[in-house]
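This report refers to the structure that appears directly beneath it.
Omission of a single protein chain aside, the complex is shown with its protein chains in their original locations.
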Amino acid sequence: MSESQHCQSFEVRDYECDMQGVVNNAIYQHYLEHSRHEFLKNLGLDFAELTRARINLVVIRAELDYRRSLVSGDRFAVLTRMERISKLRFAFRQQIVRDSDGALILEGLIIGTALNERNRPFLPAEIDAVLC
Amino acid sequence: MSESQHCQSFEVRDYECDMQGVVNNAIYQHYLEHSRHEFLKNLGLDFAELTRARINLVVIRAELDYRRSLVSGDRFAVLTRMERISKLRFAFRQQIVRDSDGALILEGLIIGTALNERNRPFLPAEIDAVLC
Amino acid sequence: MSESQHCQSFEVRDYECDMQGVVNNAIYQHYLEHSRHEFLKNLGLDFAELTRARINLVVIRAELDYRRSLVSGDRFAVLTRMERISKLRFAFRQQIVRDSDGALILEGLIIGTALNERNRPFLPAEIDAVLC
Partner (left out) sequence: MSESQHCQSFEVRDYECDMQGVVNNAIYQHYLEHSRHEFLKNLGLDFAELTRARINLVVIRAELDYRRSLVSGDRFAVLTRMERISKLRFAFRQQIVRDSDGALILEGLIIGTALNERNRPFLPAEIDAVLC
């Protein structure tokens, strides 16, 4: 298990808000994904390079608890921790926290695996090493 | 509980696919949201009208199980059922099913509520009537 | 020059609207792109297959005149015609027309070319044939 926590800073962009004037539900998944990819990049795993090498990191389950809404101009951080949950699966525990008051906006549990060229679960050595 | 099931037809658009050549994870939430809004519209509840009336339907939890990936040109249906889970909360059970072979692509459980102008949970009579 | 006109039907989805309650500017480009790809598919050119074959159709210039806004639930059509403008370049003339009243919503002129693996302009025989 990786004990380290990654922190990624963001600011809401107006095009991410929908007619309710708040960030659209789906956009939070974009924030979480970008944070995971930056987290992995810091560990030496580049998502784009893996994709070109035909190793596809994939999400198999997402649990998202929406606590509050973000609005135009809000600054926030996505906190990400990663842990192994089985031989071939890993989990990201992610929180979105608003800068202005530390309010918890969203909590997410994202479970993923890696697939090789034949769409078979397959954990490459690089990821395996990171997750030890 | 509403026993009826709503079926919404879609076709993957190329801009919805990411560098892996499959539909990006967040986009499935768009498919699910659009289907829920069409489902509600069929019940006489227009999301845009509700928003203008300051009644905000909001998602408070989403559980998404990604079974397979959709690719460019895939046709699929989103099946949606709605049920009440408490006085002020309702759940949508949604499935994405590929047309060509009936394969289950994604299963989702989306829990929502409605908020009034002061951001308090509040179920308007129209929704209450639908959920009886 | 191809005289034929392609017509693609759409309906605005709520997640495509921004805080102004209208379809966000960038989303119109998605509508236009999807229509071009469907137009090309009808001519036997599959964008995803071309991409896998390392032939990249790319946009080099877009001119977009926004006449009116689309709102939640609007049904509309994208009309697309294609013409050759030079040995290696082709243009799409596109119009977005609202179903309810025939109002012109947007006019676009999209100029494209194709690039081969070395990022050099290159018009494959299939496209050349279509554009004769």
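A, B and C are the chain letters, set down in written order, and residue numbers restart from 1 in every chain.
In this section, contacts are C-beta pairs under 8 Å (C-beta built on N, C-alpha and C of every residue); 3 or more make two chains touch, one makes a residue touch a chain.
Keep in mind the model is a prediction, meaning the values are calculated, not measured.
One chain of the complex is left out; on chain A, the residues touching it are 13-15, 17, 21, 30, 33-34, 37, 41, 46-48, 51-52, 71-73.
Residue positions on chain C in contact with the hidden chain: 19-20, 24-27, 29-30, 33, 48, 51, 56, 58-66, 69, in rising order. Even with one chain removed from view, chain B keeps its contact list with that chain: residues 14-15, 17-19, 21, 24, 26, 72.
The rule is short, and it goes like this: only the chains that are shown with their structure count from here on.
These two copies of the sequence, chain B and chain C, are related by a rotation of 180 degrees on CA atoms, to the nearest 5. In a homomeric contact, the two copies may use the same or different surfaces; for chain A and chain B, over half of the interface residue numbers are shared, pointing to the same surface. Annotation: 32 Å between the Cα-based centres of chain A and chain C. Each chain gets one centre point, the mean of its Cα atoms, and the points for chain B and chain C are 28 Å apart. For the pair chain A and chain B, the distance between mean C-alpha positions equals 22 Å. Across the assembly, chain B contributes 30, 33, 48, 51 as residues in contact with two or more other chains.
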